[in-house]
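A single protein chain has been omitted from the complex, and every remaining protein chain is retained in its original position.
We just call them A, B and C in the order they show up, numbering each chain from 1.
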């Protein structure tokens, strides 16, 4: 997908706020994170385990923030830098929170529970958070 | 709608971060703003007038931010205050930006263009921004 | 909100596929349903009761379908009737399914569980389904 978004941005008339490939990479990490969060929230719902409401909540929050951020970044016409930056910051925060919470539950899998979805999801959240941080360093203030 | 959300929150097991009625009012203002932005963006697209891309862009951004914020606020289980606050702040910012831009175009209607949708939308955005500010004053830090 | 959407449509340049007020009423019922479903899903998550996964699942599905349908209906420029109709049909189906499932759980509240959110949500879903059916009868084939 990174390639597809990158190619579309490359042939689009708007000037992008940062290099196309970096933008495409971030957007791709954000949409991956969104999908991982939605799939993991559904799997958590099915686990025979109480104490997962905070995790499910953060997964759904993170997916909502990813959705908004990914869509705003795909609009490069008249890119509003302060709003864009705040969203990317929040996306980094939300996915870092989610990565932290999912990691806790991933580690319970030794108890014999199949919580590897939390491990996979934590990794996707961390990649998203890192990509957002790299974009923030490159975006104009 | 304020009443419906308020009633649902009222009979729900989770503790809400602020009073149910204030939360319901904010959520309602946010979803109204979302709908106004989407309808106005579509109307702008149809206007025989160049120079509306920044307006359309901000309308769509604002709708995306409203969507995320409204949905996160409707989840009161294990409400994550820092993330919630940041989202509400951004929603206030996005809708204020949008209100400002729409107001500019609303004023062109004297030229004979039917841009009253921008006037209505600016008002909805301002109500959303104000509601977010009131919620921020009430939400725990 | 019905009034706001109705006013915006009324001053917009596009021809609407049906009367503005009917369109506004449907969109409003759809967004109410979306909010009710999200709030109810969160409340269900917090209930000390197993056997709610199908209910939560349908609530989230219904919210997703409402989101898509509401947004597509708010775009009246070059309205694509077959696609619009299919979405409204699906929205009617999703909210009817959800109303049915929520009603089942609303009736358990005699056991002492605070499941009145399911009762409120079932009513919102039913209003949405009915509004969609009325719109379908009015939309061009």
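FYI, a contact is a pair of C-beta atoms (placed from the backbone, for glycine too) under 8 Å apart; a residue touches a chain by one contact, two chains touch by 3 or more.
Computed from a predicted structure; not experimentally measured.
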Listed residues C:40, C:58 or C:124, member touching the removed chain: C:58
Missing-chain contacts mapped onto subunit C: 53-54, 57-58, 60-61, 64-65, 67-68, 71-72, 75, 77-80, 82-83, 86-87, 89-90, 93-94, 97
Residues in subunit A touching the chain absent from view: 1, 4-5, 7-9, 11-14, 27-28, 31-32, 34-36, 38-40, 42-43, 45-48, 67, 70-71, 74-77, 114, 116-117, 120-121, 124
Missing-partner contacts on subunit B, residue numbers: 42, 45-46, 53, 56-57
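By our rule, only the chains that are shown with their structure count from here on.
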Between subunit B and its twin subunit C, rotation from the CA superposition, multiple of 5 degrees: 180
Subunit B against subunit A, contact positions shared by both copies (same if over half, else different): same
Inter-centroid spacing, subunit C versus subunit A (mean Cα positions, whole Å): 28
Centre-of-Cα separation between subunit C and subunit B, whole angstrom: 20
Euclidean distance of C-alpha centroids - subunit A vs subunit B, Å: 23
Subunit C: positions in contact with at least two other chains: 42, 45-46
